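What you see is the complex with one protein chain gone and the rest in place.
Residue numbering begins at 1 within each chain, and the chains themselves are lettered A and B in the order written.
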Amino acid sequence: MSLFLFLSFVALLSALGVVLAKNPVHSVLFLILTFFTLSAHYLTLNAQFLAAVNIIVYAGAIMVLFLFVIMFLNLNEDTEPHKPALAKIAAAIAGGSLLLIMVAALRGVQPVGYDANTFNSQVGMVDQLGLVLFKQYSLPFELASILLLAAMVGSVMLGKRETGERNF
Amino acid sequence: MESLSNRAKKLEKKPMTLAERAYLPAIFQGLSITMQHFFRAATKKQVTIRYPEETRPFSPVFRGLHVLKRDEQGRERCTACGLCAVACPAEAITMVAGERKKGEQNLYREEKYAVSYEINMLRCIFCGLCEEACPKAAIYLQADKMAPPRYERDEFIYGKDRLVEPVSPDNRSKRGIQLTPEQADKLRSQLA
Partner (left out) sequence: MTLETLGWQGLVVLVVFGISLLIATYCTYAERVIAAFLQDRVGPDRAGPFGIVQPLADAVKLFTKEEFFPSGANKALFIFGPCLAMITALMSSAVIPFGNILQFGETAIRLQGIEINVGMLYVFGIVSLGVYGIMIGGWASNNKFSLLGAIRAASQNISYELAMGLALIAVLMMSGSLSLRDITLQQSVPGEWHFWNIVKQPLGFIIFIVCAFAETNRTPFDLPECETELVGGYHTEYSSMKMGLYLFAEYVNVFVASAVMSVIYFGGFNFPFQYELREWLHSAQGLSVDAAQNIIVILGVVTIFAKIFAFIFFFMWVRWTLPRFRYDQLMRLGWTILIPLAIFNILLTGGLITTGIIPEIKQWWVSSPLG
């Protein structure tokens, strides 16, 4: 329980850091820290596969690209454009209403307790997850994998040298 | 266009073969070459000379740091004639001549001697023309000694204190200022 509280505390703090940090690079780093704490939460729920994949995909690939782009843009406090007060008010209202909707949607949720006798602690393990994915959700899983494969083949094709093209 | 020298090589750009495009055979070829060198270095004697312990032998015609010689009785040979300074293409030698006083016959061989004698080692090109020019056989360039590096520029101006051969005959032989023909032969055989 104390581990959960600590992780939640760090997660919320770093999530706040993402929003409040002046420097975009700091924001990205806070976001990475948030992903780490989320992965740690998955680990405490005995979902090792989800934790590892969360780190590989989000922290290891997507955030690298984020950081990459931000470094290219060379954003910092000096180059930050001046935002008019109207934009700030509009942003505050939009964000506030999002919060309101979230709270309203989650208010009625009753957390389902679990029975310690029938609970399967292996449910988050990779083999259990694989069985579910390949049996119960076979079609969506295959469709998603074909989509990803198509994207990968497409990127390879984009990178192929065309006939007659010679860069060097 | 006609080539002027007719030596230009016509290069044909052939498409690479599969083995060349796969790149791996070339990599393994390169790796095998470096591996041969690895075993050569590990087994045979390396060419590296481990400096402070081993030194490279000097060439028999090497011209190094200058020395002002004394004669058999330990008197300075130099008579400050200035021919070396005239001969010097780099104008590295300066001297002040003085007259020998009574009672200094055991110090200086001639009646005129060099009160000060300076060689600027930064200017010197170690050509040996001073040695050729000297009528008294007083200055020699040693075959086994180099002008060492220093921190300050004025330390490179060598005065008589550092140029004149020490008095003691023992030291003279130790420093081996001039090679005897036997020594030179020995050195040559070492180099061969």
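Methods note: a residue touches a chain if its C-beta (ideal position, glycine included) is under 8 Å from a C-beta of that chain, and two chains touch if they have at least 3 such contacts.
If you're wondering where the values come from, they're calculated on a predicted model, not measured in any experiment.
J.: Looking at B:M35, B:V96, B:V115 or B:A137, which residue reaches the missing chain?
T.: With B:M35, B:V96, B:V115 or B:A137 as choices, the missing chain is touched by B:M35.
J.: Tell me which residue among A:L12, A:V64, A:V132 or A:L147 touches the hidden chain in the full complex.
T.: The one listed residue touching the chain not shown is A:V64.
J.: Just one of B:I27, B:I125 or B:M146 touches the chain that is missing; which is it?
T.: Hidden-chain contact among the options goes to B:I27.
J.: For the chain that got dropped from the picture, name the residues of chain B it touches.
T.: Contacting residues on chain B, toward the hidden partner: 24, 27, 30-31, 33-35, 37-38, 40-42, 46-48, 50.
J.: Need a quick check: the contact residues on chain A for the chain that isn't drawn.
T.: Considering the whole complex, chain A reaches the absent chain at 23, 25, 29, 32, 48-49, 51-53, 55-56, 59-61, 64-65, 67-68, 71-72, 125-127, 149, 152-153, 155-156, 159-161, 167-168.
One rule holds in what follows: only the chains that are shown with their structure count from here on.
J.: What whole-Å value do you get for the distance between chain A and chain B if each is reduced to the mean of its CA atoms?
T.: 71
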